[in-house]
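Input: one structure, supplied below.
Of the protein chains in this complex, all but one are displayed in their positions.
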C-alpha cells in the first residue's frame, strides 16, 4: 500500500468519526445507524462494559432516546491502517448537553465530559463502516456522571 | 472527480476554517478578511440572523472590535465537495475569551461557548474562499450569553 492509499483510508475513517457526531447531534438517526456494519459492536461512553450488538440495536439507542440537545466535540482522530480493508483508531470526545432539544437559542450545559472512542473500521461493499466502537469517559468538569439505566439483553441485541 | 482531487478540495476548505480561527485569535485582521469572497455573507455565532455582506463589512467587524483575547477551538470539520469549484461544510466551534488581549499570561475565561459554522466555499482566481459562513451557538458552560449591540445596515454592508 502506498502513502496515498493510506491517506485515503485514514480520511474515510476520519469522516465516519465526524459523521457519527454530527448525525448524533442533529438527530439523523437512520444515517447514524448506517455508519455501522450489520454485525457491529458499540459501547456507549458512559457504559463501556455493556456493548450493543448489531446495527439495529445500535440504531435503536438513538431512535428511542429522549431528544436532548448534545454537542459531541471530536478531536485527536488518529487512524492506523491495518490493511486495505481494515483500520483501527482512537479519537477523543468532549460532550456537553441540555435536556431541551431546541438548538435555536443557546442553553447552559450540565457539565463537560471528556472521553474517547476506540474504533475498528472495515471496508464493506457500501464503503467504510464502524465494525466496533467502544466509548469511555475519563474526566468531567462540572455536572456529575449520570447513572445509565441498565439496558436489557434484547435492547442490546443479545439473542439467547 | 477522483478521490485525490476531492481530498485536496476538502483540505483547502479545512485550512480556511483553521485560518479563520487563528487569524481571529492572533488579530491578523487583513488576512482574516482575505479568506472571504468579495460578495460573501457572514453571520456571527451570537447573532446568526443578522448577517454581514461583503468582504469589507466582514473585515471591519474584526478591525473595529475591542481587542479581547479569544480562543476559537475548531473541531468536527466535515466538508462535502459539490463540484470542482464549490464545497459545503459544517464545523464546530468552542470559544472562550477574556477582555484583556495580552496572551502572555494565562487568564480566567468568562464561560465556554459551544456552537457551529455552516459554510459554503467557492474556488476563485485567488484560491478557495468562504462564500457564506453562518455561525450559531447551541450551549455554554459557565458565563452567560452576551447581548450583542445591533449593527447598523451600513455596518452590515447593506446598501439601500
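The first chain written gets the first letter, and so on, giving A and B; residue counts start at 1 in each chain.
Basically, contacts are C-beta pairs under 8 Å (C-beta built on N, C-alpha and C of every residue); 3 or more make two chains touch, one makes a residue touch a chain.
None of the values given here were measured: they were computed from a predicted structure.
Undergrad: Using the touch definition up top, pick the residue from B:6, B:27, B:50 or B:107 that touches the left-out chain.
TA: B:107
Undergrad: If you put the missing chain back, which residues of subunit A would it touch?
TA: Spelled out for subunit A, the touching residues are 3-4, 7, 10, 73, 75-78, 90, 92, 94, 112-115, 136-142, 145.
Undergrad: To test your reading of the contact rule: which positions on subunit B touch the chain that is missing from view?
TA: On the side of subunit B, residues 4, 7-8, 11, 15, 18-19, 21-22, 69, 71-75, 94, 96-98, 103, 106-109, 111-112, 141-142 touch the unshown chain.
Everything that follows uses one rule, which is that only the chains that are shown with their structure count from here on.
Undergrad: Overlay subunit A and subunit B by their C-alpha atoms and let me know the rotation angle in degrees, rounded to the nearest 5.
TA: A turn of 120 degrees brings the C-alpha atoms of subunit A onto subunit B.
Undergrad: Can you check how far apart subunit A and subunit B are, centre to centre, with Cα atoms defining each centre and the answer in Å?
TA: Centre separation, subunit A to subunit B: 27 Å.
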